[in-house]
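A single protein chain has been omitted from the complex, and every remaining protein chain is retained in its original position.
So, chain A:
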Amino acid sequence: MRTWSRVLDAMLREHGEELYSRAFALTGHAGSADQVLEDALVAAFRGVRVPDVAEARAATMRAMHRALARRRAPADRRDAGPALDEVADAPENRFGARPHSALHANVVAARDFVADHPPYEDDAREALVADISSLGPDERVCLVLRCVDGMSITDLAAETGLSGRRVQAVLERAVRRLAERRPWLALDLEVAVWGGDEETAVEVDR
């Protein structure tokens, strides 16, 4: 008999690294990756029906993408790294089983500083990773699905639950923000969002 526990075991055995790797790429650091993946696993297995391994993997991926796509960083924190609650609730910032509010506050304050002063300025790739991490969650998830998975805007909209127009706007904003910070990368907004010839024909529900 298929039990959720066995399916979870099997899925984590087969796809655990892949899922964690995606969570890390989406969030940029271990604490938030843990939290995002944990929430997604719960979402994938909370239903009464027990999924099979392939369904569970897809549901976990989708739950991560959708959770982040719906989450937007407050406007005034756009340049200051991960959102406060993202950091404060991260398991890496928990001491023992109980949240420790004072320590959380301290970690948040320290992280603010780290976000304001990226330590990787001498490494262009690390610096770009840090810049991507400091984008809003919706921007990060769209960027990952566009650049890593090569999804079209239509597919991206289906995966994230956002409208096509919204996806386009989020992607444009993400690319513009990266281009402002890294002008020497000469990012091409049109190519980034539409992906060149093969995607220019894609209809967006404007």
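By definition in this document, a residue touches a chain if its C-beta (ideal position, glycine included) is under 8 Å from a C-beta of that chain, and two chains touch if they have at least 3 such contacts; residues count from 1.
We adopt the following convention: contacts and distances are computed from a predicted model.
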The hidden chain: which UniProt name fits, "Chemotaxis protein CheA", "LytR family transcriptional regulator", "LLM class flavin-dependent oxidoreductase" or "F5/8 type C domain-containing protein"?
"F5/8 type C domain-containing protein"
Touching residue (missing chain; options A:28, A:51 or A:137):
A:28
Interface residues of chain A toward the undisplayed chain are 4-5, 8, 12, 16-17, 20-25, 28, 30-31, 33-34, 37-38, 41-42, 45-46, 48, 91-93, 95-97, 103, 105-107, 109-111, 113-114, 117, 119, 124-126, 128-129, 132-133, 143-144, 147-148, 175, 178, 182, 185-189, 191-192, 195
